[in-house]
Structure formats: C-alpha cells, structure tokens
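Right after this comes chain A.
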Amino acid sequence: MSLGVLGWRWAALRNGLQDATAYRIEFLFEFLGSAFVPAAVQWIVWYALFQLGGATTVAGMTYVDMIQYTLMSVLFTQIRGGDQDFELQEMIRTGGLSNYLLRPVGVVEFVFIRGLAPKLFIAGFCLVIGFAISLFFPFSALRMLGAMLLALMGNIIHYQLGAALSTVAFYWEEAFAMLMVKNLIVSLLSGEKIPLNLIPEAYSWIWKSTPFYLYVFAPTQFALGRSSITQFAGELLLSLVWVVACWGLIRLTWGLSIKRYLSLGG
Partner candidate 1 sequence: MWSTFRRYARIYGVQIKNNFVREAVYRTNFLTSLAVDIVWMVIELSFFSILYANTPVLMGWTKPQVYFFLGIFFASDALFTTFFQRNFWQFSDLVNKGELDILLTKPVHPVFLALSRWINLTNILNFIVGMVIAVRFAPAAGFLGGWHWLTVAAWLAFGVISALLIRFAFSIWVFWTERSWAISRLYYQFFHFASLPDTLFPKMIRYLLLTLVPVAFIGSVPARAILHGLEPSEYALLAGVLTFFFVANGLLWHAGLRRYQSVSS
Partner candidate 2 sequence: MGSLGLLLKPEIQTHNALTDVSFEIEAGSFTGLIGANGAGKTTLLKILSGLIPPSSGEALVLDENPFKRSMSFRRQISLVMGQKAQLWWDLPAVDAFDLLQAIFEIPKKTYQERLTTLTELLDVTRLLNTQIRRLSLGERMKMELIGALLHWPKIIFLDEPTIGLDILAAHKLREFLKVFNHKEKATIILTSHNMDDIERLCSRVIILRAGKTIYDGTPTGLTNEGERRLRVRLMQTPTLAELCQITGLPAERIELQKIGNEEASEKNEGESETPIQPTHDSVLFSIGQEQIVGVLQALMGRVQIIDMGIEQQSLEHVIQKLYSEERASV
C-alpha cells in the first residue's frame, strides 16, 4: 500500500472516524446534545425578549431573524474545533507523547487529522441539511458551501491555537485550564451563544480582533445572506492569514518545548 504522502494521513482519518463512531448511539447523543442545548438556550432568550417581553427589534434584528440565526449557527457550531488539543496536552502530561515521537509522523498533525474525521462527517451532514433548507427558504446553496468552507478553516485555527497553548503542559505539567479558558472565551466570541452584532459598537473591537468570530458568526451571516461576497472573501483571506500565522506559532512553540522535553529525558 503506497499512497505516498497521503499514506498515514488517510489511515489516521479512517481510524479517527471509526473511533468516534464505534459507539453509534453515543455519537448521536453527543451530536444532538451539543446541537440542541445551545440552540434551546438561544431560543429561550429570544422568546423571552420578543414574545413575552414584547420587543419588536433588538439590534436591528426581528424575532424571525434571531431564530434563523440560531438554527443556522447550530450547523456551524458543530464544525468548530473538537477537543483534540486536550488530547495533546494529556499526552504531554502523561508522557504518552514519547510513543509518538518515535513514529515517522508529525504528532500535532496526526492528532488533528484523527479528530478532524468525525467533524468532516458532521460537516457533510450539516451541508446536506443546509442544502435541504435552501430549497424551501431564500438561502443560496452556494453561500452555504462557502460558509462551510470558512467554518472548516475556523476548525483548523481553533485546533492550531489549542495545539500551541497545549505546549504550556511542557512547563506547567498541564494545560487543561488554559484550554478550558480558551474554549469559554470562544463560546461567547464565536457567536454560538448570541449574534455578535448584539455587542455594543463601542466594544466590537473585542470580537473583531480575535479569529473566533470566523468559526460561527461569519459563516452564519454569510449563509443567511447578511454579509456581502466581498466581506466573505475578506474573511476567508483573513482565516488563511490566521492559519499561516498559527502554523508559525506551532512551529515555534513545539520546536522550543520539544527540545526541552527531550533534554529532560523524554
């Protein structure tokens, strides 16, 4: 079997998918739970605001706008990074990393690809749902495709940042807290809890200066036709810049800390 450069990557991808779906019921459980709850929380807030509270527009959005945002954002929330970075820090902490260093594969990439597999599967599934919706509502299927691409870029950035942060485990014994903090911040600034345009203009620089809004908010807005093609192109370009920058960051952090890891006797 010689697939050249694809060889182990393909195997890792397949292995990752098998691993995630080995327990099908729980895979489904996990998928539904993580889709349903954030959506329900959002919906409850909008319901209280508009239906019970009697508001007509909030930050220029109607109740229907909000619901549309909620439903669409759920699709992209599913794509945003998994917990592979936690796996990395666990490997560093327990010393399991040493096993991987002996293999002729990049460990950061290997862990990413394994975790990416179920996400790709889900992305395909969400895309089908998106296309189905676009048949009945005035959404463009093409926009849906572009939005999913951006969301996948977001997935990469999310993991890259996590991988860079997990090197903290080389120095502090663990990076669990660091990654949790990152995820908490992402949960607010990615737009999976609320559309980010609810944040007052004076504070908008906060979310605009992180890549997190590219995970959920930007794809959702684009898919719903609320942002222009040029804006989308800019965001896609920006995500590319982030990916490249993060790649450099990983090279730097892992290069430095692996040297330290090895010098301490692995």
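The candidate set was assembled so that all candidates are chains of the complex that A comes from, given by their letters.
In the analysis below, contacts are C-beta pairs under 8 Å (C-beta built on N, C-alpha and C of every residue); 3 or more make two chains touch, one makes a residue touch a chain; residues count from 1.
All figures in this text were calculated on a predicted structure; none of them were measured in a lab.
Looking at chain A and the listed options 1 or 2, the chain it touches in this complex is number 1. Residues 23, 26, 29-30, 33-34, 36-38, 40-41, 44-45, 47-49, 52-53, 55, 58-59, 172-174, 176-178, 180-181, 184-185, 187-188, 193-194, 198-200 of chain A touch candidate 1 in their complex.
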